[in-house]
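Have a look at the structure that comes next, please.
Missing here is one protein chain; the remaining ones are kept as they sit in the complex.
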Amino acid sequence: MPLMLPTIVRNLFGGPATRLYPFQVRDSFARARGHVEFDDNKCTLCGNCARRCPAAAIEINKEKKELTFFPARCIICEVCAEACRRDAITVEVKWRSPFYTKPVEVHQPKGKEKAS
Amino acid sequence: MGIIHTSRIKSPWIIHFDNSSCNGCDIEALACLTPLYDVERFGIVNMGNPKHADVLVITGPVNYRTARVLKNLYAQIPDPKMVIAVGTCACSGGVFHNCYNILGGVDKVVPVDVYVPGCAARPEAIIDGVVLALQKLAQAQGVAK
Amino acid sequence: MNQLWVAIIAIIVAPIIGGFLAGIDRKITARLQGRWGPPIVQPFYDFFKLLGKSRIATSRMQFVWIYGYLVFMIASLVFLVLKLDILLLVFLLGFAGISFVLGGFSSKSPYSHFGANRELLQILSYEPVLLLMALGIYAQNGSFMISEILKPSSEPLLASLWPIFIALLVILTIKLRKSPFDIATSHHAHQELVKGIMTEYSGPYYALIQLTEWYEIVLLLGIIALFWANPLWIGILIALAAFILELFIDNIAARMTAGWMVRFSWAIGLVLCILNIAYLYLMKGV
Amino acid sequence: MIENLKEIKKDELLSEVKKYADAKARFVTAVCNDLGDKLEVTYYFNASPGMEMSALRIAVGKDEEVPSLTGIYLTAVLIENEMKETFGLKVKDIAIDFGGHMFLAQDSPVLPMLKEKKEAAGEKGGE
Partner (left out) sequence: MAPRTIAPFGPQHPVLPEPIQLKITYEDEKVVDVLPAIGYGHRGIEKACELNEYPKNIYLCERICGICSCIHGITYCEVVERLWPVEIPPRAKFLRTIWSEMSRTHSHLLWLGLLADAFGFESMFMQFWRIREKVLDLLEMTAGQRVTQSISVIGGVRRDLNGEQKKKCIEVLKEVRKESEALIGVLANDYTVKARTVGKGVLSKDQAIALGCAGPTLRASGVCEDCRMQKYQAYGDLEFEPIVETAGDSYARAVVRARETLQAIDLQLEALGKLPAGDINVSVKGNPPANEAIFRSEQPRGEVFYYAKGNGTRNLERLRVRTPTYANIPSLLVMLPGCELADVPIIALSIDPCISCTER
């Protein structure tokens, strides 16, 4: 009847499976979707990313020449990075750390529209 | 009161409330209890009873019906309490921003102490969030003393 | 005077031992499940944290009953350490359980009521066995006094009362609220009753319940230790082994229903006890 | 393109559905569409055993009443309540009637799935 016995004895002597997280961090997988980063030097404010973002996490203000990113809305779908033709958005493998107040990233891109 | 303050930081009992999330963050919050992450290391126990809880972990965006339940639940938790919003949609509504029955993030209904972004928020991120919440609690107590 | 001091020391030391046992329980359970587990002193953190929580008023009667639960439990512990009458000890333990049940009934929550109902079933399933245990001890020693058991000349009870001892292990599972008998409430897992009978207690009152449970662990293990009272350290080892055994049982079984529990503890526990006592009487030759 | 679709009149609905029930088909779901002046309801069935799908379609005016399938298929309870509260489809005699508040709370938008609500609903922002 005690069919579970071998398993729990193995657990007891095999040591816990726990990864002691804050003290012991595993490397992320190579292509994990952690969070997105914007490169102000490459972005030309074309607005492709904002149009395609399913969560409306990016707003573009052409007059003020500003790109505003709301990390608390981003669902890390990687769509913006695929949409951007200037490679101005990269997806990093590390997840975004929690915060006390919702951050708002305001970017003032300096990228030039190339002639190509 | 020293020992009570230390104990508060060492024994955060949580209650998990699922607003109208997609379950993604719920299962990640549950995964925190399982062998690989085992948050019981920090004394965290999932109580399932607001009267015993210290930390309210909320997943999912608030809709019109859960808003009332959430307020109720929050009132039932004895002080001192912390609120952690887990997942992008608990933070802001996220991908559901244009759904008609969604009010938005959890902070529209109850005060939130820590936001954990991510869709779904990874168990590691949730642990980070709890650590951050406990730091805030420790600081608040330092001031109060 | 001496007796008073013994009682006071027991009242102070028992919850400390109980708390550590609870911590060990959680640690070993975690390890059995492949987890790291909380620190051993975790139950104390929980206890002090609960003491510092704000009180949310519900029914007043409830709290009277909770104090009753604690006081009766302490009383039965005092009976044990002062080596008094074991029959009275069993009655006091029963009163403690009943106070707890009444506390559950005096709240409005349906979960609490269901929990109290089940707690009542638990009492129903363990009290007869405990009473028969006292009877068995009487049959063996000719006295209900614990001091009689502890006399250096007396034989270990385990030799003649081992069937009762097995029944007592079943009772221990019920009393420690371990699977398959974590019916009225449980420490780790969750269930259909939220926290069952404890649903309505918050903050400091919940801390009191925990305190009572620590007394209870020590008391029960103390009773088990009586089964090998000379020398007592063997008894204590047996008690600890029984405790560890419970942890294993907890992790290899699912929770059963209340009806099954009553049937099981009566079928196994009562039958074992009655056979045991009957045998003793026959042996002693009337 | 939807296979095995049969357009029928509202009055034939119950008798047609009865035929499916007698053949022990499984009720899959119903879909309601807002066509502007009319509501179009399509009921999907799965011939059991097997995975063959067929459908019945009716079109009714927005204030016309539609009979409930719950007398034949109890499982239609959820979808009929849903159509009732999100499209305003007037379903008669549902076995368990949630009174228009199965999904929607008291203060939710009213009849949110109708087309003219599109613009209004889209404006509500995230944060």
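We just call them A, B, C and D in the order they show up, numbering each chain from 1.
Operating definition for what follows: a contact is a pair of C-beta atoms (placed from the backbone, for glycine too) under 8 Å apart; a residue touches a chain by one contact, two chains touch by 3 or more.
All values derive from a computational prediction rather than experimental measurement.
**Student:** List the shown chains that the missing chain touches in the full complex.
**Tutor:** The omitted chain makes contact with A, B, C, D across the full complex.
**Student:** Suppose we count only contacts with the excluded chain; which residues of subunit B make the list?
**Tutor:** 15-28, 30-31, 34-36, 46-48, 60-61, 63, 65-66, 69, 73, 89, 95-96, 98-102, 119-120, 122
**Student:** Which parts of subunit D are in contact with the chain that was left out?
**Tutor:** Spelled out for subunit D, the touching residues are 1-2, 21, 24-29, 31, 33-34, 42, 44, 46, 48-51, 53, 73-75, 77-79, 96, 101-105, 108, 112-113, 117-118, 121-122.
**Student:** Mind listing the subunit C residues that contact the chain we can't see here?
**Tutor:** Interface with the chain not displayed, on the subunit C side: 29, 32-35, 110-111, 113-114, 117, 179-180, 182-183, 186, 188-192, 194, 250-258, 260.
What we mean here is this: only the chains that are shown with their structure count from here on.
**Student:** Taking each chain's centre as the mean position of its Cα atoms, how many Å separate subunit A from subunit D?
**Tutor:** The computed centroid separation for subunit A versus subunit D comes out at 40 Å.
**Student:** Could you put a whole-Å number on the gap between the CA centroids of subunit A and subunit B?
**Tutor:** Using C-alpha averages as centres, the distance is 21 Å.
**Student:** In subunit C, which residues are in touch with two or more of the other chains?
**Tutor:** Subunit C, residues with two or more chain partners: 30, 33-37.
**Student:** Quick check on subunit D: which residues sit in contact with 2+ other chains?
**Tutor:** If we look for residues of subunit D contacting two or more partner chains, we find 125-127.
**Student:** Which residues of subunit C touch subunit B in their complex?
**Tutor:** Checking each residue of subunit C against subunit B gives 26, 30, 33-39, 42, 44-49, 51-56, 188, 190, 194-195, 198-203, 206.
**Student:** Using the touch rule from the top, collect the residues of subunit D that touch subunit B in their complex.
**Tutor:** Interface residues on the subunit D side: 103-109, 112, 117, 121-122, 124-127.
**Student:** Given the complex with subunit D, which residues does subunit B contribute to the contact?
**Tutor:** 63-65, 67-68, 92-94, 97-98, 100-102, 104-105
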